[in-house]
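A short worksheet on the structure shown next.
A protein chain is absent from this complex, but the other protein chains hold their places.
Take a look at subunit A:
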């Protein structure tokens, strides 16, 4: 019997011959999983006199926490912002496909849309655990419509909105139809009335992100003091860094961030949205805050051509991937630990600490994926 049963009778899997991401480095250690969670083998040995039921040989590969993508607009022909017959099925389809890229949890993202779209789509996209069926849905990321006209980017102008005078989240409840299953909202803090919105959203446990904005550093810092903790795709759709007013970018090194809190920033590291040199400047200024996002759109995984993104039509010329100039553990953490910390779930996801969910990716030294696991169960293999 692999254990004296004093804690659990569930089978124990031991991943051997692997390098795991732990304490910010890759360590030659085994990883133990039981009941979908990472197990403390020392406790197992001494308290339960237990050992593994089976051993999985990883062949020397890197074993890292599964990736968490907090900005994913769709993919493989599915656009989350375009209402369809069954939005839930669309999310589920994408959730299944992204397992191939090592993403084990994500935030389906909706770009600026008319209220009718939110009212139709949001009730169908629920928070749910991942598994063989697909990556887990952590909650929806609502990017817009409370954003700046000047920095709308690919968002449709006619559906942008302001907060109005009433204060609080009422305008959001009206537009979105509700905040259930919402994990993040991107807004422009310079819009009048944003302070109370930021404060109330934060109190409700919704992550507030600054983006698509012409805010100056002061306005951004105020928003952070009210509870904002993320910057949506740093550098893109915001004022450029200026040495006399760094704008939102200045949050990376601001000394007016409340103690004990950190500002995270999303980066689309495809080499196109941001020049790699700019990415490196941000990383060196504030490495602990880097969160890798795809901001992938419906066209991801599809051939070049014309595709829709919400209410817009865009063209795709081809895909280009680029890896940031940081160490492997840092890059892995930017895709797993940091998004988990941002969403306040790092005790459960994004880490290989004991007790965390066993959402894992197996990859070689070139970071080519070999397998994906959710709750200790293999959900994809190359």
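FYI, contacts are C-beta pairs under 8 Å (C-beta built on N, C-alpha and C of every residue); 3 or more make two chains touch, one makes a residue touch a chain; residues count from 1.
We adopt the following convention: contacts and distances are computed from a predicted model.
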> Which of the following names does UniProt give to the chain that is not shown: "Glucosamine-6-phosphate isomerase", "Protein YIPF", "Centromere protein O" or "Exosome complex component RRP41 homolog isoform X1"?
Replying inline: "Glucosamine-6-phosphate isomerase"
>> Which candidate, A:23, A:42, A:57 or A:150, sits in contact with the chain we can't see?
In response: A:42
> At which residues does subunit A meet the chain that is not included here?
Replying inline: 4, 30, 41-46, 48-51
